[in-house]
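Here the complex is missing a single protein chain, while all its other protein chains stay put.
Chains: A, B and C, in written order; residue numbering restarts at 1 for each.
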Amino acid sequence: MIMPSRQEARPAVALIGGGRIGRIHAGNAASHPAMSLKYVIDPNADTAAALALRYGVAATSLEIALADAAIAGVIVASPTDQHLTHCLQAAAAGKAIFCEKPIDLSVERARAAAGALAKARLFLGFNRRFDPSFRALRRKLQAGAIGNLETLHIISHDPAPPPVSYIKVSGGLFKDMTIHDFDVARWLLAEPVVEVYAMAACLVDPAIGAADDIDTAKVLLRTASGRMAVISNTRRSGYGYDQRIEAFGSGGAVRVDNVTATTVAVWGEEGATRAPFQNFFLERYAEAYRAEMDHFAAVLRGEEPSVGFADGVRALELAEAAGRSHATGRPVALSGGP
Amino acid sequence: MIMPSRQEARPAVALIGGGRIGRIHAGNAASHPAMSLKYVIDPNADTAAALALRYGVAATSLEIALADAAIAGVIVASPTDQHLTHCLQAAAAGKAIFCEKPIDLSVERARAAAGALAKARLFLGFNRRFDPSFRALRRKLQAGAIGNLETLHIISHDPAPPPVSYIKVSGGLFKDMTIHDFDVARWLLAEPVVEVYAMAACLVDPAIGAADDIDTAKVLLRTASGRMAVISNTRRSGYGYDQRIEAFGSGGAVRVDNVTATTVAVWGEEGATRAPFQNFFLERYAEAYRAEMDHFAAVLRGEEPSVGFADGVRALELAEAAGRSHATGRPVALSGGP
Amino acid sequence: MIMPSRQEARPAVALIGGGRIGRIHAGNAASHPAMSLKYVIDPNADTAAALALRYGVAATSLEIALADAAIAGVIVASPTDQHLTHCLQAAAAGKAIFCEKPIDLSVERARAAAGALAKARLFLGFNRRFDPSFRALRRKLQAGAIGNLETLHIISHDPAPPPVSYIKVSGGLFKDMTIHDFDVARWLLAEPVVEVYAMAACLVDPAIGAADDIDTAKVLLRTASGRMAVISNTRRSGYGYDQRIEAFGSGGAVRVDNVTATTVAVWGEEGATRAPFQNFFLERYAEAYRAEMDHFAAVLRGEEPSVGFADGVRALELAEAAGRSHATGRPVALSGGP
Partner (left out) sequence: MIMPSRQEARPAVALIGGGRIGRIHAGNAASHPAMSLKYVIDPNADTAAALALRYGVAATSLEIALADAAIAGVIVASPTDQHLTHCLQAAAAGKAIFCEKPIDLSVERARAAAGALAKARLFLGFNRRFDPSFRALRRKLQAGAIGNLETLHIISHDPAPPPVSYIKVSGGLFKDMTIHDFDVARWLLAEPVVEVYAMAACLVDPAIGAADDIDTAKVLLRTASGRMAVISNTRRSGYGYDQRIEAFGSGGAVRVDNVTATTVAVWGEEGATRAPFQNFFLERYAEAYRAEMDHFAAVLRGEEPSVGFADGVRALELAEAAGRSHATGRPVALSGGP
């Protein structure tokens, strides 16, 4: 009878944060063939213990985890306002980092950390970049399937708004929700954005407006060469999670449609009704989260992160510009660095 | 043997202009059960004669046609810069009018004609309002299928650009092409537009830029209550004629997709390839043109035109506002009259 | 003022039968640029007069119409049991014939007429052969888009059953409804059918069973080279008119999907609901009926009918074989003539 240890030879990682997204990453890390989850860290002892029990790992403190030479990487899934702090600590300990988006809510604070994180192997988890359909769209663009990209439409509608308590600490629609779309736009436009115009309003829930936020927006971006992008956001679609992209080029268009929960359709006298869209991001992007962990495994093996700290800062800059545009009613120019 | 005259009892109409769209209207009028085509008028004698022969009617002059008491209505399909003149002549003669869009290329000139046309029974042929799918979408909105309308996306992409010679006399993208979408937006938003922002560029053909026009645009509209609309235009899609609408409301969305030429699809190893979209407007809106003639028949019977002179002026105002926004790089406020 | 006669130079036709399908053909013939409708014949004087008035033509008798040397062709839209008689009369008078399907309800009677009709220019109106989507599918097959055709699925489901009074004189499901699918199968399989097996039942309405008919069937066909076809029929789908074809070959598949009334879809929490299918054959095949008239115009100009008497007999033979298979519970072999 052969009894190998399945843990050997696979780099160990620690997870900070046992919330909703932390639990997703914990499961993916625990079952990943090329890494092993060793520690779970959460200020709430019950949360940490439950997660540790679930995956047969240890609940511990950040200090212990970072001091463990066996730990090659850290997954930062703490609350957004602690992302930078945890990244800086992990970087100081020489660990590879997988940080949830956004890098922070303040461009200024983020820039201040740039020096200390310059040499860190930091992978920023913009999940849409790892969605199979979005990746296939990008490959089509890169393969020249539609000639030169001219304009881009991104539809990103949430099924229903979060509680207002969440809205209040979210950083606002542009930094909390559009941040994904700014990153997707940057990734696909493949050149610097030089102008942002945002038309936005509170149409969904007056309580969101009372919290000084908006819930509906149409944002226009323009790049140096003249490419244009439209981003459409709402906190409440009323029809599920709507995540589509259309890219228009000199030789045609390429698009990603929504994913339905099943392919069942009922045909009746009133028409055909198909299954609703996959709802919500934990389902829609389940495969993207697994692909993120694959990428982090590659980073642990020495590969360069495909999306990093600077991407987080750029997306944040676009979010701040959109906020200024909305506040002033004017388009906002950006320096357009890469 | 009974030999009835098929012309009796049906109101007679005259057609001005035997060009592309004039020929469509001629065919629809000639075969319409509730009207009879009596005259065709065109400055080019051969054009007039050919069309007259085709439908077994008389080629004549505008004077004779307007002087004929049997003529109940006039279809104005002359070049755009003569629309107003012909409408005014027909109105002076007391005829009902079916005028092709746009009413004119100048808001100022159009407004100057407002008094003389105030009492005319003038039906302005914005074809999209008569498309079965767009009508069905509007009925869904009116029936409350998506609750309160919040935002609107209109995609209107031409397959390929017209000759630059056409561009030069077209009035520019906003008055020539977006004019349709401005009207559709007004029709669906169902309240006055108070703000227009246009981001536009010449991306398709430098010759269009050299002619001082643009070929690609994203236009944002906002209404008094805060509804928003996005219009996307390009003179060249590279994939056919793209005519889609998505309306987002408090309780869901309603959309109109493109119409394919056939429902054939080929499934092969590389995926499934379906038939291209109907291409171009003569096919895509063939049924709309027939429905326009049905509506004109109703106008001849005394019904109020569902879209008229004022709608033409409003659409033109939006086009001019978009032009100013593009020129200044700023949003443009409108008075927001109905 | 030029007053051409629109009737000159266009061959004149007479229509026999002012029922539902007769009225469709009357409208298409009357507005066709390459023929002129001259006479309408119907035993019911009111029916004939109404149709004559509608199109400004003469209601007359068959004798007068056939005696008129100006009449080049006859459209036979009489009741099925008079098709053969009218075809024989028209053929004797040397007229081209456009006969509605089926040629008759009896193979025996039809064969008896074969000699007299051998030299007639008889076009049999199997409308599906003129549907743009079905034609596009056939062109794909002929162009080798799926390599060698191996099997074929034809779905032909009616929305709701006709009155039992109709069922009783219809000739039964196979001769009344499947006849279309037998013809489509022959047209696409492109080789003789040598075996028929029919599994059928009365599942929709017991009154149909009481009238000694069936309302639901699955029919298998096999050709000499081994190609197979499945035909699915029901008199009542409960979801509209279902008219689909899938052809499977050595290199892929080609299929025709249903046509929806509009392209509108509503997205709500329960899923997306699109518009119902076009319903019923007068709408679904409106364009096919127009294309049939185009073909008859070509026949009037001397072209060979693309589908004729022999095709009508072959389809009837398949219907009779299906009936025998259902009655005996056994597959039925056919001689497999072309």
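Operating definition for what follows: a residue touches a chain if its C-beta (ideal position, glycine included) is under 8 Å from a C-beta of that chain, and two chains touch if they have at least 3 such contacts.
Note that the coordinates shown come from a computational prediction; the quantities given were computed from them, not determined experimentally.
Of the listed residues C:A92, C:M199, C:L282 or C:A327, the one in contact with the hidden chain in the full complex is C:M199. Residue B:Y239 is the one among B:F98, B:Y197 or B:Y239 that touches the chain missing from this view.
Within the whole complex, the absent chain has one touching residue among C:Y39, C:F248, C:F296 or C:F309, and that is C:F248. The residue from A:V164, A:A275 or A:A310 that touches the chain not shown here is A:A275. Within subunit A, the residues in touch with the undisplayed chain are 1-7, 31, 33, 49, 52-60, 64, 132-133, 136-137, 140, 145-146, 251-259, 261-269, 275. Hidden from this view is one chain, which touches subunit C at 146-147, 150-151, 153, 157, 195, 197, 199, 201, 203-204, 216, 218, 220, 222, 226-228, 230, 232, 234, 236-239, 242, 248-253, 329-331. Remark: the residues of subunit B touching the chain excluded from display are 237-240, 260, 267-276.
The working rule: only the chains that are shown with their structure count from here on.
Counting every residue number used by either copy at the subunit B-subunit C contact, over half are found in both chains. One simple way to say how far apart two chains are is to compare their mean CA positions; for subunit A and subunit C this gives 57 Å.
For this pair, subunit B with subunit C, the centres built from the Cα atoms lie 38 Å apart.
Under the contact definition stated at the top, the residues of subunit A that touch 2 or more other chains are 237-239.
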